[in-house]
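All remarks here apply to the structure that follows.
With one protein chain withheld, the remaining protein chains of the complex are depicted in position.
As written, the chains take the letters A, B and C, and residue 1 is the first residue of each chain.
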């Protein structure tokens, strides 16, 4: 049951890099929602490689088709199948790599786990798998926006050792994020990142980065303690994105150095109920949203597939020098922005549905 | 379904701070395992408050009883119910706090989510809830140890701004961890931490810290991509522990600054299959264990309940100065060590069972 | 995950016949419900053996205790653990049977599945396991009654070849059912059943029977097609009761002989929306409740444990003549009435919660 996520808004993805198509089945989408491909395509376009010289040049158009679950542009409450055809289904570029597991890639572990693996392109571990997540997330985001005016904005905070200036959680917009192709709203830092990545691409190397995300207008009360605390499900969701190595929410690792008297967020009276004067909690207390903005950061490692020659061994243990062919992202964070937002939407909508059930049946 | 975790080794916890008892039901424990309370009690003792002057003084004996699921000291394959009685079931110390949500605690969000909350002690958000997790984790750990010789060792890496020297992942033992009451294997740092915490306790304040964990002898092939990658479930498990704010695995956030050529872990031939020369991956590639040690770090915030007076508002929005009564931990990381290990065991055993099903039915 | 049931109202039972206790953890009960042991005990008493000479004489008091999840007599929205102590924890009466699997009992299959089995009393396959179900069902029933005025009434329709007169689905009450110890509202038939069962008891034999159940005031719209159609979950729930062999809803097997023109239920205008003039559908169409009474029947086989000598073989295949010791029910249907009602309540409440989530989030 590895490729499903959620309890009431449940998504099940499918597809490898070079099969007939990739996609997702959404079970539990609320009925009556106005929905066409145009609601989904923009996030797929933001996720797509080849948007700029800073990501891989492969032209994947990634046009989504709604196979089922809507009629006359409205959801029926039945499973919504979304699909994107794979244009090029012929495994080719990866020939030599079939016998050599790429260091820090999934080739070795997939082979050991399944006793078989897709002969090329990473199969299910490829970033292409995230198309289903992003498509389902776009639908979830629309529900959340229409019901609660929820806003989810992720951006590139750092690439390699270049870090953007701190952003204003309360005002940052997706437009600001998309002002640069690298999706860093600090245009100064963005320019440096782009230069650095262009260099890396030339050199056949790669780099990591950090994506930040804020979610505004979250209803109070979302999250299902104890094992499905809101931050716990967000953490699972983010670490399920390929190439992620870390997650922190609110004060995160830096907060461990503070005193309780410094770290605590005092309550203040607000228009509707209470708010907090500070937000070290990152919008979640005891595993439940408190109405303040939720914000978190995700660490992405440098992509494993690089053109530079790497000394390693083949599946039989023989020493080899691997030079990966094909065109690969030198840095995934610009594309990861849409994936992070989508994953966040999947978590939030599922939690919102569960809380609505509770509210309706409480005494 | 918030209080359940796992697919094949499924645990369901119950209990608030001041009801009749806390515990867990384990569904799916392999049959035939030798199991008595003596296998479970040690980890509960390590989790228990009042072990030293560095944690709360409340004497909770936390004696576990096996209610069901074993006969003649062996598991039957049926649900194992484990229970710890609450000695003091009378809510008392928390009187005034009933009307004042503690800053950064779960009082406010529980009240808003459920429309009701336990009148004292944090109810289900109390650290006491973790007893069920630790008990179930101790059972899981025994299964993993007997089947695969898995070793899980967590320790206090930092408390506040005091950080231990780097530890050797391959050799660190639980004995070394327990050499100091604060469970920091660097005894020099441990002494400083203890002095700092004693001071904080005196001052009525608290501090955070970081727990590190390594898991050795993990079979290759555990983890269920894509949404249940091994690191994703570990992240969920760790962020489900009260007071956690971050998780990172392998190279983590620091790894985002590296080049791919620096970060990749070259494969090397080992006795059984392949290993890696370095371990920036933290023992997991593509969401699946690769046989190398798994290691990760968890950020714990400073405990929210402090004696120092805090300006805040009550549930009605009136300004108040809150001075928390009762005795509370100035720092949770020493006790968190056993919880981290237990959560890790829950994740691993569930994944091991799922992989065994696959292996047995593969072609 | 065999001992859990439900998605939003999720119950996890535990306990064998001769361990320390049996019980259940309920996760997802709506908060704020007034709940004490007195709400649960009556159905446990109706389920209990030894209520009359028609069932086993063992005196099991089965007093339930709420371990967690309530405070001041109201539910907190947290897991509710309910427990009943086992009075006699010493396996004794079953000595000889340890080596001889009782025909048509679970001794053989449990041993083969788990490689171990409880040495006595059927362990987890014992009817005693149903205590957890009945306790959780009593809570669910209260929620359904208070929220929707749902009424669930089961009764003994037949025992052996003695069948009660047809009952009025719209008016039958639990009081009418309990008017005879055998829980057959046709007192004439009840008397015959009792005489027959007394004879069987004397003879050391047993008989089967059929339980009917009607559920009134079910909200329209419950059931989650396609795999979790309302009748599908009811069927699972009923076949999960020990000793059941069949389930039919509405027109059932007899309806297969009708023409569509005879079988179809024409719609008629009612006060609130539509109703149907007849009810061959049994209150469910397309897997979803239509507001009419839901009714169904469950077949119970004759209990397998009988005193009459049976030629069979032991675990090693040696021919033996088995004479079961101990006191056993000659007919389970009188006690099964409460179990059927409880299972129905578990299904309905879970479906109601899921539908409320949908309603709240529809467009």
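Just a few scattered comments:
Definition applied: a contact is a pair of C-beta atoms (placed from the backbone, for glycine too) under 8 Å apart; a residue touches a chain by one contact, two chains touch by 3 or more.
Model, not experiment: these values are computed from the prediction.
In the whole complex the chain that is left out makes contact with A, B, C. Per the touch definition above, the residue from C:43, C:83 or C:290 contacting the chain not shown is C:290. Which of A:4, A:262 or A:278 touches the hidden chain is settled by the complete complex: it is A:4. In the complete complex, the hidden chain is touched by one of C:41, C:65, C:119 or C:312, namely C:312. Summarising the interface, chain C meets the missing chain with residues 1-5, 7, 13, 101, 103-106, 108-110, 112-115, 124-125, 129, 158, 160-161, 200, 205-210, 220-221, 223-229, 231-240, 242, 244-253, 255-269, 273-274, 276, 280-282, 284-290, 297, 299-306, 308, 310-313, 315, 317-318, 330, 355, 358, 362.
Where chain B meets the omitted chain, the residues involved are 7-8, 28, 30-34, 74-75, 77, 143, 146-147, 352-354, 356-363.
If you put the missing chain back, the residues of chain A touching it would be 1-4, 7-8, 10, 12-16, 18-23, 25, 27-28, 31-32, 65-72, 74-81, 83, 113-119, 123-124.
What we mean here is this: only the chains that are shown with their structure count from here on.
Its C-alpha atoms fitted onto chain C, chain A is found rotated by 180°, rounded in steps of 5. Although chain A and chain B share one sequence, what matters here is the overlap of their interface residues, and that overlap exceeds half of the numbers used. Put simply, the chain nearest the middle, going by average C-alpha positions, is B. Taking the mean of the C-alpha atoms as each chain's centre, chain B and chain C sit 38 Å apart.
Per-chain CA centroids place chain A at a distance of 45 Å from chain C. Put simply, the C-alpha centre of chain A and that of chain B have 26 angstrom between them.
In chain A, the residues touching two or more other chains are 7, 358, 362.
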